[in-house]
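Removed: one protein chain of the complex. Kept in place: all other protein chains.
Labels run A, B and C following the written order; every chain starts at residue 1.
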C-alpha cells in the first residue's frame, strides 16, 4: 500500500467531511440502550446531545456522578453539582453520587461500557496520545489514563488530520501515550474506522472522499472490511 | 530467674484469682474516653458492660457497625442488626453502618485504638495464638487475623493457665499463630502484664498470689517495672 | 424503551449461569443472605461451582449447605467454614469431595473489592507469619512485612438488598449491607433479590449504597425479616 496515487498535498482539494456535530451524532447513534458511558471533556461531551430521546444511556462523570444530565440553566442552578470539566450539570432521575475512590474503582474495574475521548494521535495498534503534546512543559493528566485502561472500549472522536494536513491516524504515535493498545474505534471528520488485530479497518466514510484519498490522509494502511 | 522456689504443682494451692467479670472490669477501666474499640466474641464482649457510664467509648463490630450498643431485648428487637458473633445488638445514637470492605478497611487501616481478644496462648515477644488449637481439623479464621494486625493495640483477656495448670503465657507459642508480635497487654485471672521490648512486664497482680508463684505459673520471665 | 433490570421470574434471574462458574454469595449470618436466589440457583442446575462466601452454610435443607449437599459445589472460598451446624461442609470436606480455600475475613472482603475495582493484587499485613500466609509472597514496605493477595473476580454475584429501582440502584438495611455491597461490584453478572421495589428517583443521589452500574438483574422477594439470632431477654 502506498499513497502515491493521491495529490502531493492531500488537503488541497479542500474536503472538510463531517462537522463536529455530525461526528458526535454518528457516534451517539452507535451507543446501544443501557450502556454506561463516560464522555471526555470537549467534543465527546457533545455526544450526549444526540443520543436518541427514546434511548436510555447512563452517563458517568469521573468525579463521582452516575446518571449525569445536561448542563444546568439558570432555572436548574445548583452550584454543588459539577462534572469532570467543572461545568455545572444536572442529575437525571435515578442518578447516584460516590466519592473519588469509588468513582475510579468503577472506572478502573471495567464497568463502563464505553469511554469517548478526544485525541491528538492514534496508532493502528490501538495506542493513543491525548494528554499532552510534549513533556517539555509540565503536563496535567487528570483521569484520562484511568479511563483509557478501565472502560470496556475506547472510542475516539477527532479530526482525521491536523490543520496543516498531517495524518493523526498513524502507524506509531509520536506523542507521549495515554495508554497502549486500547482504542477500538475512531470517529473522524472523514471516516469511522475500527481498530482490529490487523490495524485500521474502514467502517464508513464521508461521500465527499474516495478510499484512496482517505488512505492518503492516513499514516497507516486502512483495511477494507472483509 | 528460676521457678524452683514454688510448689511443684503450681495450682495445687488453689488460687483462683480474679473472676472473668473482674478481668473485664479491670480492662474496661483502662479504656480512655473516645477510644474506638473492637471486642472479640466471648469474654472480651463482657468488657462493654463495665465501661463507666460517664465515659463514651465507641464499639466497632467487624461486620460493619461503628457505635454498637448492648444486646437487644424483646423491647428493642430488630433482626436486621447483628454483631460479629451474630447476636442481635442495638445501635447507639450516632452509630453508622458500612459494608464489609469498608469495615475491614477501617480495621486494617489502623483506625481502631484497641482490639480486645481472647487467646489460647501468648508469647513474650507479642505473638499470640487464638484462632485454632490445631491444624488437624479444618479451622475457621473469621476476622481475627485482620483485627490482630490492624488495631493500634491488641489486649488479650485470658486465663493465666490451662485447666490442668499449664502456662498460657509462654516464651514461644506452640499453636498456630494469629499474628506475630502484636500483643501489647494481657489481662489474666492472676495479673495484668504488659509486653514490651524486654518481654512480659508486671503491671498488677491479684493479692492472692506472690510474685514468685505468679512467675511459676508463667512460661517466660516476668520483669518487674523499673 | 427504557432500562429495566427488574425480572419477574427466578428462571429469568438465573438464566445463563454456566457450569464451572464462580459465584459470590452475600450475607453475614442470617442477615442479608440471598436465600431465594440460592434456591433458584439450586433449581437452575449449574454445577462444578466455586462458591465465595463468609460461611460455608449450616443445616442441610437450605442455602449454601443444600447446594453443596446436592454435589454442585467443587470448591469454597470462605473465612469461617466451620461453625455450629456446618455439617454438610464437614462431611464433604473430610471426604475429600470439596476443596476449601481459607481466607481471613478482611482479606476476603478486600480481594472482592479489588476484583470490582480493577486492582489485580495488593499487599496486606493480615496473615503474614501465619499458616494462612504460608507460601505467599512476602514484601517489606517501610519496615513492615506484608503478603501479596490477588483479586477475586466472579462470574456471578447473588445479593440481597432492602430497596431497588429499575436501574438497579440499591440500598441495604443496617447489617444487611455486609458482603453484599462489595460482592455486587465484583461479578460479570450481579443478581439481586430485593425486599422492596421503588420508583426511579425514590432513592436520593446521596443515599444509594450500590449504584445501578453494578447490577444486572433485580427480582422482588418481599420475604420479610430474617430470624432472630437467639432468644432475647425481656
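Convention: a residue touches a chain if its C-beta (ideal position, glycine included) is under 8 Å from a C-beta of that chain, and two chains touch if they have at least 3 such contacts.
Bear in mind that the values here come from a model prediction, so they are computed numbers and not experimental data.
Novice: Quick one: say which of A:32, A:79 or A:207 touches the chain that got left out.
Specialist: Of these options, the touching residue for the absent chain is A:79.
Novice: Considering the whole complex, which of C:61, C:134 or C:206 touches the chain not shown?
Specialist: The one listed residue touching the chain not shown is C:206.
Novice: Among A:100, A:166 or A:198, which residue is in contact with the omitted chain in the full complex?
Specialist: A:100
Novice: Can you name the residues of subunit A that touch the chain not displayed here?
Specialist: Listed in rising order, the touching residues are 62-65, 71-75, 77-82, 86-88, 91, 97-105, 107-108, 135, 137-146, 148-150, 176-180.
Novice: Going by the touch rule given at the top, which residues of subunit C touch the chain that is not shown?
Specialist: 110, 114, 117-125, 139, 141-142, 144, 146, 150, 171-174, 177, 205-207, 209
Novice: Extract the touching residues of subunit B with respect to the undisplayed chain.
Specialist: Touching the chain left out of view, subunit B contributes residues 33-34, 36, 54-56, 58, 60, 66-67, 91, 93-98, 104-112, 149-150.
Throughout what follows, only the chains that are shown with their structure count from here on.
Novice: Need the graph distance between subunit A and subunit B over the touch network, please.
Specialist: The fewest touching-chain steps linking subunit A to subunit B number 2.
Novice: By raw count of C-beta pairs in contact, what's the busiest chain pair here?
Specialist: Summing C-beta contacts for every pairing gives the maximum at B-C.
Novice: Suppose each chain is reduced to the average of its Cα coordinates; what separation in Å results between subunit A and subunit B?
Specialist: That gives a centre separation of 57 Å.
Novice: If a residue has to touch 2 or more other chains to count, which residues of subunit C qualify?
Specialist: 113
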